[in-house]
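Missing here: one protein chain of the complex. Every other protein chain is in place.
As written, the chain order gives the labels A and B, with residue 1 at the start of each chain.
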Amino acid sequence: MLKHLLSDDLPRSRFLTVLLVLILFGLAFAPFITSGARPLNTAATICVYIVLVASYDLLLGYTGIVSFAHTMFFGIGAYGIGLGLASAGPFWWIAFSGLLCALLLTILLALIVGLFALRVRAIFYAMITLAVASSFAVLASQLSDLTGGEDGKTFSVPALLSPSFHLFENEVFGRIIDGKVITYYLVFGVALMLFLFLLRVVNSPFGRVLQAIRENEFRAEALGYQTIYYRIAANCLAALVAALAGALMALWLRYVGPKTMLGFEVMTDILLIVVIGGMGTMYGAVVGAALFMLAQNYLKTLMLQASSALVGVPFLAEALHPDRWMLWLGVMFVVSVYCFPAGIVGKLRST
Amino acid sequence: MHPSATTATPVTATAPDALPQVPHDIAPLLLVPLLALLMLPLVGSLPIWITLTVAGLAMGMMIFIMASGLTLIFGLMGVLNFGHGAFVSVGAFTATLVFLPLRGWLEVDSLLLNLGVLGLAILLAMLVTGILGWAFERVIIQPVYGQHLKQILITTGGMIVAEQLINVIWGAEQIPLPLPASFRGAFLLGDAAIEKYRLIAVIVGLTVFAVMFLVLNRTKIGLLIRAGVENREMVEALGYRIRRLFVLVFAAGSALAGLGGVMWGLYKETLTAAMGGETMVMIFIVIIIGGLGSVGGCFIGSLLMALVVNYAGFLAPKLALVSNILLMITVLLWRPAGLYPVAQH
Partner (left out) sequence: MVQAQPPMSEPLLTLNAMHTHIGQFHILQGVDMVVPRGGVSALLGRNGAGKTTTLRTIMGLWPASQGSIRFDGKEIGKLTTPAIAQSGIAYVPESMAIFSALTVKENLYLAAREGEMDSVRLEWIFGFFPALKKFWNYPAGNLSGGQKQMVAIARAIVEPRKLLLIDEPTKGLAPAIVHNLIAAFRELKTTDTTILLVEQNFSFVSALADHVAVMDDGRIVHAGAMRDLAEDQKLQQRLLGLSLDSHQ
């Protein structure tokens, strides 16, 4: 049963299993084992990023394609649902039709960019997606009539999901079951399903062809696979899942904006997480996203303390400033690529 | 910079005596003047057109300076450095080491003195970025030689680290970089206002292009680089260590990025650690348009892109937001491998 759910792709490491179970339970019961808005916010962001990063892993880790347009699709999903709700009111059918439009746009763009650039080399695709995605971000932040510009847009969600909605009179295990908690479980549930779906994809015959292409494109072609179609299909699939992740994010934040949804920082976060977590493992997305978000929210506090303690020490005080945490992540990233290309998951599996 | 070779065909006995025709591929060369002329009636006013054209040329020259190194590095070794922008930022920030202490001299309205300070800043910036480029190639690039995926990841990582280090060293605030006194303002050419600094940028850009052209065509190292762009194995089989050549090109390309950073920083008049990363998009588009590995293509591509942005900014501001992409798509539909495709890759 469990084996089937995981598509026969088990963690294959005792410690990794423990870690994954901890993360799963942490996320499943987050509203009850924590209190306040911030931890729940962290948990929801982890859920969204697991899906976002796992869909990127399908591209990078399983197909060997470097794309810088993943945030674009993430943003399209978010804006689709967000702009819909912001302009036409907090109704479910609006949310769904906004999402549908976003998915259509996603698949169209993914197809066009894929057809245009994937037939050439990996490097070409990386450059072109970077150019396209950054133009898209500029467009979103400049067309302020439509998108709210740099400031983005806040919007109301359907009543069931809004914070003022209370499911029960009383607290359950110390928390009021309001719309926020319900939204959290919506995010959690959809994220879990999408993750299991991706796990299924990479372990399907389709996924194995993708890996064969990554290993040796020439050979895969000799075996009769039209590699270009497989890569375009993987590209579209990854883009669609990223758009769904974006929709979840928008629903959770009740806000869309270019920095949160389309910024290049989001793209670097995804890259860092997938590489540090472990490319081509899927579980790397889970471990990576969880550690990354926890670090982002809590490690910074530690860094602040260290930095204040070191005030006056010229270089270190600056380098340990919480705003510089990307420095250390960047270093970790580079070291990962050299020393453990399969990331944390690969390391755990090999020991 | 030449069209790709004709394929080897069996020749008849008389063929050795037939003079081969020299088909120079000039169509891309005509693009820039053609575009400029086409825009004249659209813009409708000669003075505005002159201002826009000079602005476009200046911007194009600066982009060319930043991009030319990257395209050569790619052409010679197939290494695409996603961290190239870091050298742009480092170059600009290094220049402040000269500009800030000599602030007094920059306020003096003397062209000679201002140019002297600029020259000193450029020299230091190129020296620092050149040395950093050399180290970057040795430490970061060499271990992942020939592995494209890792190269993209590693150099992107290098970019993140470099940006953060700039923040650590120079602080996270943006640094204002006012133009030297004698570079400020514009002079009038008839009714057209031409900003002085743009003229300086055009002159510097043309100088860089001329020097690169001479080095690539008239020196042994330059010929080896062009030969290596076409076939690096054969260069090795002739007995040359192409790795040495490559480190040299990498350091020179990084130094050019540093020079471009100084010029770009003065153009923007403020410096942020992210400025290099932000120029990467333009740089990539330009080298794709030009044909990866082609310096001549890169030059034309840079001018085209900057002119299009400037004209579009005047004629249809909303369109200017995506004009880069549109230009790239148009060029690639005409020539899928860029204006001047390079054989090897």
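Here, a contact is a pair of C-beta atoms (placed from the backbone, for glycine too) under 8 Å apart; a residue touches a chain by one contact, two chains touch by 3 or more.
In this text, all values refer to a predicted model and were calculated from it rather than measured experimentally.
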From the touch rule at the top of the page, work out which displayed chains the omitted chain touches.
B
Which residue among B:127, B:169 or B:234 touches the omitted chain?
B:234
Out of B:224, B:257, B:275 or B:288, which touches the unshown chain?
B:224
It is residues of chain B that touch the chain not shown, namely 1-13, 15-23, 220, 223-224, 226-227, 229-231, 233-242, 343
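The rule we apply is simple: only the chains that are shown with their structure count from here on.
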Using mean CA coordinates as chain centres, what's the gap between chain A and chain B in Å?
34
So in the complex, the part of chain A that touches chain B is made up of which residues?
60, 64, 66, 116, 121-124, 126-128, 130-132, 134-135, 138-139, 142-143, 264, 268, 271-272, 275, 315, 318-319, 321, 323-324, 326-327, 329-331, 333-334, 337-338, 341
Considering only the defined contacts, which chain B positions touch chain A in the complex?
80, 82, 140, 143-144, 148-150, 152-154, 156-158, 160-161, 163-165, 167-169, 171-172, 277, 280-281, 284-285, 288, 292, 318, 321-322, 324-325, 328-329, 332, 345
